[in-house]
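Below is a structure I'd like to ask you about.
All protein chains but one are shown at their positions in the complex.
For clarity, chains are labelled A, B and C in written order, and residue numbers in each chain start from 1.
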């Protein structure tokens, strides 16, 4: 079978659906007609699409934390706390066993969590909870729910959560495979996500608008904006082909105000242009992820990283921001830490939103670079697939035209090496097989050289490790001048 | 006696000095020669002036928290904690009784604090501790010390702290009177601060460089930048006349990025120009105060306010930043809260400093307004005094040419009423007798009208009260759209 | 509704926090109180003298700078010594140095004779309503003094 970027036929879809629903006991009772009636009965404020539309109309940045625990009761408490603290959109983070379709393991974890009254799973095992549990959760929470996970094959999960009235699903065949798995082929993950997208397309045909959101930040570690934006737009195109109409494209902060703003502007404008060019009518929104890399251990310092994100998200005119917490470095954060993250984010967002009209930052240079690079990547991917985006994507990962730094997948080359320049922006030290012209490559090299001179230090593995930890350390550079200061 | 802006003669100074030193027992043993020898023996890193010079050379923003407790032991612990958390410059906040020369009350408070082992004073009673205690403190701390207080008559305090090796003193005849006292005449406070400045001038003549810092933020509540900058520059000129050479001029954030940056640039450039114009050779540095108004009660939200300040201070190229703490709304903060404030500030400062070279914000419009207004005020003050700055200042406060919003002093008219505009900047609703031309006045009115229309709300007392609490509430505006969003 | 509740207010001691004082003044006026605001840096004597002059129903003391305990010693006794037996006493603000247990602070000031103790984080509306209700209740219980109050405040109405 060669996967192509073509809308799945009803026949293909329903044939696959039968297998999907039979893969675990909770899938068997699902009926699209019954789900339609349930979804149709939900009020507007339970719809991601509607809440996003309202926010766009009012220039409001929506806040969404992360969080999932094993039990229904625990998840309710968590989400109620999020709402109390001021979150607008609800996440249900799915546990890692479910993400790998290890439902038996998540079942065990769930029963142990119920017995010990302490979550031993790192998320909510939605497949095990099934329609009953997931709908109960949905009915008890006044804001819209989204599944956030990392499943290369999240088909059964998608069936169950949408049927349960969760009106958004995060992920995609690239973004939930390459950064999340070691051995899953792109062929398989893209095919499986075509199914998830087609499912949303079918609901759309029934008049139910569900939101889809490719996972923007990928490995969350020094990913050059043009790489993550190109992949976001590609996943958007793949989703659109399957009939998705309400799409959120995300970007993970690199901790550099100007580059982050430029990246968000580029993502929004290029995506809009490209969807139009290929004839897709998409209701687009954008998502800004606060720094996803290594966090400072001191809570007080973590607050600075969070607040930098909120500031930049507002300046980027993002529609939604995904939040971090002051406990981030400690592992999975508590409800209290999440509430602190929401509150500090909301406060910064309000203050900056109040004065946004007076802030003019020049990002033109950075914007031009990201636009050019992103277009080069997308064009080459299409070219590589002889016009077919799925084949283009698979082949481009194989030959390194698409390459995500620090990704665990064996289907990723890992030849691209990012590094910060003298002004803190993320540049590319090793281009691997990225389809950049010499003009772009020279630009990266020049800027990296400026840093090499400034720090009087080699651009090597050691510098890259510093860069991975630079936001958690505060300073991006080892400044000699710093020593002089200590008088 | 009519006070003039003339350097005190040695005769005047030493005659007054005798009375000052006799006003409390700890003053009697002071000798300028002995103090000179002590100061001369201190290493460079104990000098504010040297540390500021180093920081300026290296584009480093120095961090200074606030804090004072009654006992010597307590103050040592406090300052050691500040250093541990990363502070560069040490404050010793003086208690409110000492500020009003009520040394008997502070003596009582000190003994009670010693007995109960809990500070019942809101600061360090330096006069009561005398040379012995103040030097012991100075010798035990590796960073330079500054007295921060609010004394309209801080002459004995200045004598004792400088003799004890504290190499900076905050305050001034305007900034430590009008916002801090109800009944003290400007005539008296300016005269008394001429003494403090002359003392620094005499040390300077002996080759000891001490730093002086007028208190920039004044009432810390919606003070229009041109008003606080004009007063800072006037106090700088008064200090310079008495022989002060190392001067830090401060500004208190109004919580508006563009206006704050413009205000800092204007303060630095106008002060430099004006000192030069009047023939004073001054080593100038600038100080940025994080938001001094009402703080949010939630610590998480307080972090946002602090981080907004750090961001703006770096963008303003300030040399020093005065810090707030996440407990700010709770009253006098604990050491732990101070340490959190230092850490979160340092982290934000490092991150932004690392990328400052790439951030270009357009502040030209705001800069022009502040420059023009500040010049108008200073010119009118000089004019009012027939060229004498002291008489000009006294008369200008009397007739409202100088007018500090929300100040408690009966010598302040209080006719100027500030308010935020549609983009969150602080404007002036009632000009009182400010010497502004119609061009400037119209500009304020237009911007305020835009807000009135935007919010569909009157520009009245109620709006001003909202503005006082707007940073602690987050949003500067009551947006109708906000209601619509709650779907 | 009786709108003739008369209060004397001020910031006690060497405290110079003027912004909150101005906001509080505005808020009491909005609620229909007759307000005699002595501003910042008031002594006990200033407040007691003013309360006698205007026959105040309540004295509202604020303190933001941490010296409230030192500044307020003997306040209640001094009121009674000066014949102010019926006046209600309130205090609010940041009443201690460092982060202390609120219950401990509150108990301390209640013991000193204050009728209510407000923290800086209490809702302003609620605080003013509480004072309003206290005064109304007191007048209901002591109708004579109400009349006295009324006359006095009408004579001296300042707004």
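In this section, contacts are C-beta pairs under 8 Å (C-beta built on N, C-alpha and C of every residue); 3 or more make two chains touch, one makes a residue touch a chain.
Fair warning: this is a prediction, and the values are worked out from it, not measured in the lab.
Remark: the absent chain touches shown chains A in the intact complex.
In the complete assembly, the contact with the undisplayed chain comes from A:181, out of A:5, A:49 or A:181.
When the full complex is taken into account, the listed residue touching the unshown chain is A:337, out of A:141, A:323, A:337 or A:419.
Among A:50, A:66, A:99 or A:451, only A:99 touches the chain left out of the display. Against the chain not shown here, chain A presents residues 69, 95-97, 99-100, 102, 105, 108-109, 118-122, 150, 179-183, 219-221, 293-294, 297, 327, 329-334, 337, 406-408, 461, 465, 468.
One rule holds for everything that comes next: only the chains that are shown with their structure count from here on.
A straight line joining the Cα centres of chain A and chain C is 56 Å long.
One inter-chain figure worth recording: chain A and chain B are separated by 45 Å, centre to centre, where each centre is the mean of the chain's CA atoms. Spacing of chain B relative to chain C, judged by their CA centroids, is 31 angstrom.
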